[in-house]
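Apart from one protein chain that is not included, each protein chain of the complex appears where it belongs.
Here is subunit A:
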C-alpha cells in the first residue's frame, strides 16, 4: 500500500475558469467596491457568459475594453483610465476601485501599479491593482491576487487601543452567513476574531501588524499568506482548512493552541456532526471519486471525502503550494492511514486528455470536473459533479458539512432515481 504522497506534474493543458471570474463573488462581498477589469473582448465575453444573469443587475464591475489603438500605444493609458475612473466615481461613488489586470495588460506591459497612485492622487479615491491574469493564475487564485493587493491597504496601527494583546484576523472571502457561523464557532472557544480580510466594507479593513495572528480559510490563498507574513510581519497559523467537520475541528484546535485555550466540547461537536452525516456517508461509502482539478479546493475536499469513506483515485489540482497547504496535506495523510486506504496521487497542472484516459481506466463512481467536460462524461455513463459549485456553495465550518455531501451525492441520488 502506498504510504507516501505522490506528486506529479503534467502538461497544464486543462480547463479552468479565468481568474478574473473572482470579481463575481468579490464585488458582492466588498459592498462599497467597484471592480474595473482592464482587458479585451475575450475577457468581456467570458465575464458575460460565466456570470450570466448577474451582469444585468447593475453590478459594481465593468470592463475597460482595450482596442487596437490602446495596444499600439496611440492612446494615452493614463488619460483613458483616469477618464473611466472619474466616470465610475461620479456614477457610483465607491470607496475603492479595484483594477483587475489581465493577460493583455501583462503582455503590453501596461504599468498599472505605476498609474494607479497618480490617478488615486488626482481623483482622491483609493485604487487597488490586482493582476488576476490567465498567464499566471487559475480560477480561485484570482481572489488570492486581490486579497494580497488589499493587504497593503490595511492600517498598521490600531488607533483605538494600544494594547499588546495578540489579535486574530482571518483571511478568505466567504459569505457573511459563513463568516458569522465561524465567528460563533470560535466564540464558543472564547476566541475573538478581530477582523476579516476582505471585510464587508473596504473602509473596515483590519489592522495588520506583528501582533496579529492570521489564519486562512481557503486553500488557494498562498500569495495572501506570504504577503501577510513578509510585509506585515503577521504570524500565520498553519492549519487544515475548515472544510468538513474533521477540517473544521483541526482548524479550531490549531487556533486554540496558538491562543493557549483548551478546546471546549470540540470533539463532541465533531462527533455530533458526523452522526448527522451518517446517512450521506452510508451512501458514498466505498464509492470512488476522481478530481480533475480546477479550483484548488481539491485537497481539502478529497481529505473530507476519504474520511466519509470514499476512495479517491486522483486529485488533480492547478497549483499546489506545499508550504501553505502543509497541515492540510498532513491531515490527508493521517486520514488515509486512519481509513486504511492508500494515498491518492496528486497531479499538478493536469492534462485533461490524459485524465480522460485514466477516467476510462478507473471507471470512478464520480468525477468532479468543470462544465466543459461534465456533459460529455455523463453521456459516456460517468457520474459527474460540477466543480464550480463547490466554489460558490457554502462549504466552510461544522454547519455546512452536510451541504458538501449534498452536492457530492446529488448526481448519485439523481441517477439512482431515474435509471431504476
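Going forward, contacts are C-beta pairs under 8 Å (C-beta built on N, C-alpha and C of every residue); 3 or more make two chains touch, one makes a residue touch a chain; residues count from 1.
One rule holds in what follows: contacts and distances are computed from a predicted model.
Trainee: From the list "Exosome complex component RRP45", "Trafficking protein particle complex subunit 2-like protein", "Ribosomal RNA-processing protein 40" or "Light-independent protochlorophyllide reductase subunit B", give the UniProt name belonging to the chain omitted from this structure.
Mentor: The chain we cannot see is, by its UniProt record, "Light-independent protochlorophyllide reductase subunit B".
Trainee: Which of these, A:154, A:373 or A:395, touches the one chain of the complex that we don't see?
Mentor: A:373
Trainee: Of A:276, A:330 or A:415, which sits in contact with the chain we cannot see?
Mentor: A:276
Trainee: For subunit A, which residues touch the unseen chain?
Mentor: Per the touch rule, subunit A residues meeting the hidden chain are 12-13, 15-21, 40-42, 45-46, 48-50, 52-53, 56, 67-68, 71, 103-104, 106-108, 133-139, 176-177, 180-181, 184, 276, 279-280, 318, 353, 356, 370-376, 379, 398-399, 402, 406.
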